[in-house]
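Complex shown without one protein chain; remaining protein chains in place.
For clarity, chains are labelled A and B in written order, and residue numbers in each chain start from 1.
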Amino acid sequence: MRTLVGVFSGLIVLTILTVVTSRIDLGILNVPLALTIAIGKASLVVLFFMALKWDNRVNGIVLLLGVLFVSIFLIFTLFDTAFRGDLSNVDDTTIMDMEREMTGGDAAADHSEDGSAAAPADH
Amino acid sequence: MSVATATTEIPGKQVTYLNHEKSIKSWLLTLDHKRIGLLYMSTIVVVFLAAGILALLVRIELMSPGRTIVDAQTYNQFFSLHGILMVFLFIVPSVPAILGNFIMPIQLGAIDVAFPRLNLASYYIYMVGGVLVVAAMLLGQIDTGWTFYTPYSSRLGAPIIFMTLAIFIAGFSSILTGINFIVTIHKMRAPGLTWNRLPLFVWSIYATSIVQVLATPVIGITMLLLLLEKTLGIGIFDPALGGDPILFQHFFWFYSHPAVYIMILPAFGIISDLMGTFSRHEVMGYKFVALSSVAIAFLGFLVWGHHMFVSGQSAVSSIVFSLITYLIGIPTGVKVINWVGTMYKGSVSLKTPMLYALSFLFLFSIGGFTGVMLGVLGVDIHLHDTYFVVAHFHYVMMGGTVVALIGGLHYWWPKITGKMYNETAGRIACALIFIGFNVTFFTQFVLGTKGMPRRYYDYQPQYADLHALSTYGSWILAAGLFLVLFTFIHSLMRGAAAPSNPWGGASLEWTHTSSPPSPHNFDEQPIVTHGPYDYHHYYHGDGQSAEAELAPPSKA
Partner (left out) sequence: MSTASAHHPKLQHHFVSMDQQFDASKLGMWLFLITEILLFSGMFVAYTVYRVWHPEVFEALSGALDWRLGGVNTLVLLASSFTVAASIHHIQNDNRKGLVRNVILTIIFAGVFMFIKYLEYSGKFSHGVFPGEAYAPFGDHYGHYADVPYAPQFFSIYFVMTGIHGVHVLVGMGIFAWLAFRGARGDFSSEYYTPVELSGLYWHLVDIIWIFLFPLLYLI
């Protein structure tokens, strides 16, 4: 019971800490700090309130497995979204435009016709 | 050990799980894993029939260019429903829910799964999902394909709400089954049944369940977000509202690629057991086969982007996903090599289940190799969304999972029903399925490389001959499948009584239970002293009784 009270007090202190630090502008450290505190709080809850510290090891492995796969989900999605549009060979000129340039001449007449079809390509 | 107790009784008079209670209620509210397995079987067979008929209709429509029997809108609904039914209601639950439920606890030497009530609940949750799918079907308009890509799906009419809910709910059933099985395998093993003595079918169910537990919640939240996109317009996926449609594809494939392994891993387990028993030879590289299931389960989570090479995702992610896709070839290759090696110097008996296992080996290898081809960035740009892809995943899903499932059903049929089936009919059906399948789908590889896009209603006349050939193949395939159904029905009505161990298997369901098993599976708690493929144990070991068990079954 004493441990539980201790952990509870720790959680309250950390909550106040995260609120206080968020009021101060720490630049790029804002997000990492808030997340670190959150992870600390979550670990306290898991280890003591959920008693994983004294529990069967399998249950801990199960939890870590869950956390691992959430990270995989997040990181591999970010591989795409954080680098979206890095295909260097994609530019605003379409192949049809290039062909027109090469053949030259009657481009103007073609263009008015294909204008709508080419539009989605340049975004 | 206690093998003989049940078999010495006169068949027909012994108390089994089938006859100890007879009311309809005792079936519908049963907590017995065996009966729940049969409930699943009856439902899943109906789903397979419905989705199979849709497939036949799709093939007939495609027999010639232009309209053949239905209009384009109906055709779109047909292939969508075929996909949705087959994926979410047939193939994902198929092997785990039927054979996993029935066989796995017995192979563990357990009386039941860890949570019998949860097991029954899973079944009814699955049924609710099924009813919602039917409701959405009847309301019409579902023509998204089974992939539900946004923004098209989020702008569709009301039935999509039922469909997303249905998949959300069916997912729950899958999750609960997965949890149940993992706990069962961890906590319910018989004394002496160490992890190294688990039948490979159990290992594969274990790996499958892990994937089910980790991946299925994500399709749940994806469907929920799609639902909110549709009803509230939350703007996460729909570009018109500032959302990102590619993000939907990430969400969708984070589940749906691992789901491919939910579908194929249990099939691997069946094949391992079949290879061992019908080669009468210990499965080569037991540990490698077991752990490769786990490796595949893990790697399966790191490759989903290979479905999105042409979606506009970043080049970095395409490269990463492509590389890891190749890696999956390694544990898969380990399995195939070990299966082939198991037959080497074994005494192979070409009974029907083994014929299915050999078909599997052939068909799955083709499916696997073409999968590696599709994982190549440059090649995929050419083949993406063509019939090559259609052929590839049918080789894996149908040539792999369905063939293994049917093989497994033949293998365990005597155990499940207590009846033998007609061996000749079984073999003919297997041959028909093998031929019909290849005619249907190998043709589609050719179609795909020639540029025939998938899901199209109409096509250029130069594809007509191959499309017609594929359709003829689908009829041969259907004939084979109906012959399987007929063989089983015939066996139920006329089949000879099965001995407790007709194939000479060495795992607990063969050595320690009667056919069909008694209500609590075992007469006494089995104690395991050897591995699941120690067949010599039953040839020379302690078993005088085993000799009798190994005698060929009376004429089927």
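One rule holds in what follows: a contact is a pair of C-beta atoms (placed from the backbone, for glycine too) under 8 Å apart; a residue touches a chain by one contact, two chains touch by 3 or more.
Since this is a predicted model, take the numbers as computed values, not measurements.
Across B:Leu99, B:Val213 or B:Leu447, the single residue that touches the chain missing here is B:Val213. Which of B:Ala97, B:Leu165, B:Ile236 or B:Val402 touches the hidden chain is settled by the complete complex: it is B:Ile236.
Considering the whole complex, the residue from B:His20, B:Arg67 or B:Lys187 that touches the absent chain is B:Lys187.
In the full complex, chain A contacts the hidden chain through residues 1, 4-5, 7-8, 11-12, 15, 18-19, 22, 30-31, 34-35, 37-38, 41-42, 45-46, 48-50, 55-56, 58-59, 62-63, 65-67, 69-70, 73-74, 77-78, 81-82.
By the touch criterion stated above, the residues of chain B touching the omitted chain are 110-112, 114-116, 118, 175, 178-180, 182-183, 186-188, 213-218, 220-222, 224-225, 228, 232-236, 241-244, 247, 250-251.
Note that only the chains that are shown with their structure count from here on.
Centroids of chain A and chain B (each the mean of its C-alpha atoms) stand 34 Å apart.
By the touch criterion given at the top, residues 58, 65-66, 69, 72-73, 76-77, 79-87 of chain A touch chain B in their complex.
Residues 186, 210, 214, 218, 244, 246-247, 250, 254, 301-302, 304-305, 308, 312-317, 320-321 of chain B are the ones that touch chain A when the two sit in their complex.
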